[in-house]
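Omission of a single protein chain aside, the complex is shown with its protein chains in their original locations.
Per-chain residue numbering starts at 1, and chain names A, B and C are given in the order in which the chains are listed.
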């Protein structure tokens, strides 16, 4: 057996997403167990996933395969963490449950991907850090997934390259279409602004030493007493700064932007067009060098979907006829290229060929 | 055994890319065999791949696993196609070899993803179509990967939705930074414009019936006698049309754009910002609804890289300290939120905590 | 007397716009007379303008000033052209009236800014060119105002700089929100595409020698029998080319774009920006409603520069020859529109006509 066997604790929105991800998109991984306070939800997920996951599904139900037992539902999350057939754990449980579950992961030496927050307060988070340190190797990764976003990664790379000189300032914007009325003002800091905290620490590569949170007059579209939007200023150890708008009832949609201002230019991501720079007297971005850069995701999806369809005994993409028809048009095109005249495309009668 | 066992014929640039893709990114697939006219190149790939593919590598070399034998190098591509342990084939061999290899795939009932062109001319392509038809089920998919590009897929979905009315015209642009001098004018049609042919057929859902290829005065940056750029006009069965610029020595970079003009607006992709529409008196695009739409790729990469690092016994992302530091900043932020004043962040001394 | 005293023939939409422009925005010019087939419309304009034009108004009514008599309404446009107190003429009358009025301007030696078309057909336009040539100095400027649009001017400057190498191709798009049902297919060529004809001639600095007008299946939002959109291909003397979409019932708004493709890059104008909003689930901006919004600045600059050049006794814009050449291309375009075939442009020999 070679795949990493994953167990997921908490299969709400985020955990169920991760479950799909592990099953359908992740190479070298296998989901073997799930656990949730809502047992029915866990059962439903475990039942649903194999039915739709293509080859795995067919094979799993064929019996005798290494997937023979499907995805187990484990009642107690600590049992899941301790289980011999679980190599690594994703924690997508509520934040208040993280501390205990993280300690369990450390105890059993299980690598764990823990959705943020690590724990509910700094004191308990520090105890986790200390406990991991005693284990002697890093087992805990926190789910600050922006570091993996291709745009953020490209921004980090650009800033670290030094091409723009030292980074001086960040302007961050973080907007949600809306949140439930239960989303209190402190949660804007703890659940939304926390991403900007990590982004600032990561991009600057140093700690934040001071924070000011301003509360502009709130939008009228929230309950009285709530502070939304908020405007924060972060001051970092070296004197660099960041300002951050968090606005969780923006109505329009989800928007995350980050502009880094450096000594010789600025770079913005979150506009939907890669890294947008203002540098060297120009604004704009870089052209992809070739088709593999531009269409990498297309190739990935093509092959993943072809594998999935193959496992089902189907075709899920352009057919042989499509290849033939393209060839017929190109032949006519080459004739037109030399004659300079319009050329009719001589295509076989599809209904006769394919019956 | 549950994964689809893939064999790849041809491991030049494209085939090697697909090999990496199957090994590192594709869920439910396993690369078991490769073949190439350049045997050394195939050997090199087979040697290289397992060494770097994380968990799979470790497990594969542990012996006794189903991956035990690694990636076989098969001298004769027809033997690879016929092999019992090859469930499906990727053809990335030169176009002139496709016909024979496709017939072999059909004979052995093997699903095949065939890089374009299907074959070298329309007549042989038609024979392939007929042969597959006789087999009685579709086995061949052609590598028009643009259909899987998220932007093209979104464009297709928008046009098919009817929101913009019937599609009337396409304006396509296809530019490469440069091609080798050996890339002749006919190859611009057969290897580059062919993608636009497929895009036009696919987006309109009908056949191209006439083509005119114009040859503007060529760029001075190609050898005398070559026609680059080219400007083509496609006429489709219903009377819809497309114009296409192909310019393979554009110098700047790789650029593929498609603007569809419909009765109530236009939609453009290839600008790097999703589907850009002009509709309802506005230009622009759609805001992502939520973080899962915006950061889907980030989550996918986070989990894939976490799995890969876990298999190596490492952490490759934000650490427990990062989780702790973020919590400490947020606590200070919440204090500032209520006091309206700057708050210093009380962070433990990292060197003391982590030794 | 120091200001150029302007008379305007035709005060419909375009002429009334010019009247406002001369009165309110143009330095060194004064509107002294207007004429229109609809006398009431001319009276209304003459009455209205001075009341609102600030200082001029106050002074005009103070008596004894050089503006003492306000704006005269002249019944016969030929009388206006002949009037001693009219230094220069703007022709915004219907196209069929242009020939006679232009000949009158030439006879009286009056500089004239003539809205396009110069005349209704190439033959009469050529006679105007010849008549002006006999006068011995250039008096006629044609209203191809795009040459004065800051974006087009910057594009021209960039292409002429040679920074991008030789220009190879233009991709032009010309869209109106809608036109009245009376706007026939030939008018799309003569009244809309004519601007693209001038743009292509001007940017390339050479004549168009062949035109093909394609008629894709029309939008269902026009009356049966009308061809909208149209797709034209222009071939220029040196072998350069342009493709042009004209779509006069685009529904969305007014849009004019031009992308020039050169040996080392491309340059596009007409993408607009202005206020960029994120609202209503979209990001983007507003399309201009019509050409007056989009090209207001171009019209202002056209008239200011025409006034300045007139004062110096010069022409500083598209000439009568430009008006004639555009007419000749459009005639060929209309022939291609009905035949569906490429049509060579029959242009007089410029060196023979202009000596």
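What we mean here is this: a residue touches a chain if its C-beta (ideal position, glycine included) is under 8 Å from a C-beta of that chain, and two chains touch if they have at least 3 such contacts.
Predicted model only: the values in this text are computed from it and were never measured.
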Can you list the shown chains that the omitted chain is in contact with? A, B, C
Which one touches the absent chain: A:229, A:272 or A:342? A:229
Of C:39, C:220, C:268 or C:339, which sits in contact with the chain we cannot see? C:268
Touching the absent chain when the full complex is considered, from A:3, A:245, A:300 or A:331: A:245
Residues on chain B that touch the omitted chain in the whole complex? 252-253, 255
Interface with the undisplayed chain - residues on chain C: 1-4, 23-29, 53-60, 65-67, 150-151, 154-155, 158, 163-164, 264-269, 271-280, 297, 304, 307-312
May I ask you to list the residues on chain A that touch the chain which is not drawn? 165-166, 168-169, 171, 173, 214, 216-221, 229, 231, 233, 235, 238-241, 243, 245, 247, 250-252, 261, 263-266, 278-287, 289
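One rule holds in what follows: only the chains that are shown with their structure count from here on.
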Tell me, please, which chain's centre (mean of its C-alpha atoms) is farthest from the centre of chain B? C
Between chain A and chain B, the Cα-mean centres are separated in Å by 19
In whole angstrom, the CA-centroid distance of chain A from chain C equals 53
Among all residues of chain B, those touching at least two other chains are 214, 233, 235, 252, 285-287, 289
